[in-house]
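Once you've had a glance at the structure underneath, I'll fire off some questions.
Only one protein chain is missing from this complex, and each of the others stays in its spot.
Showing subunit A:
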């Protein structure tokens, strides 16, 4: 009886504590998600204002200009590094891929990366490359994505193929990581977090990158808050 009363007396307090704990956990989850979802902004030269860059705006920009915003177009930039020329460095948070050049410079390209929960980081290498590659969705993608199901046996290369014009296959040692740097039939997605973990580039850019790299090149993938690490 004593126990019963004691429990009865503290129950509302426990409930209040449980509610507080749930709210706290929810608040922390939202805060963490907000911190990790680093929203992209691009500078609008006409209005001279920074504007949020999401999927809708990106598609509208592409329809209007037939190219991505200036920041995501290839350009030579200063890059202070001890990595040797030919090394690829991917900054997933800022949506840039750098190809290291001699003289502390790099060619910078715009990229699209994994959406929340699909980001990864690590140190890998180019295991092989392919032109107009066949796309075979991994089993887990076939299971979760009805659009991928019809291509379970492989989608032949071509302009509608999700891998686009070229694919650079990322290996950890001699093991295929299942991640690739590849082209895309959806060029407006450059600068966004959209993929299932692959790094996508415009077809012109991946063709250019493919022509400059060598199989075996080191690839460093930086991604703050990544769920998965490869090769380290």
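We take it that a contact is a pair of C-beta atoms (placed from the backbone, for glycine too) under 8 Å apart; a residue touches a chain by one contact, two chains touch by 3 or more; residues count from 1.
In the analysis below, contacts and distances are computed from a predicted model.
The listed choices are "Phage shock protein PspC N-terminal domain-containing protein", "Molybdopterin dehydrogenase", "Lipoprotein" or "ABC transporter ATP-binding protein"; the UniProt protein name belonging to the chain that is not shown reads "Lipoprotein". Within the complete assembly, A:89 is the residue of A:89, A:126 or A:148 that touches the hidden chain.
Among A:71, A:141 or A:207, only A:71 touches the chain that is left out of the view. The set of subunit A residues touching the chain not shown comprises 35-36, 38-43, 45, 48, 50, 53, 69-73, 75, 77-83, 89, 91, 93-96, 98, 106, 108, 121-123, 191, 220, 222, 224-226, 229, 231-232.
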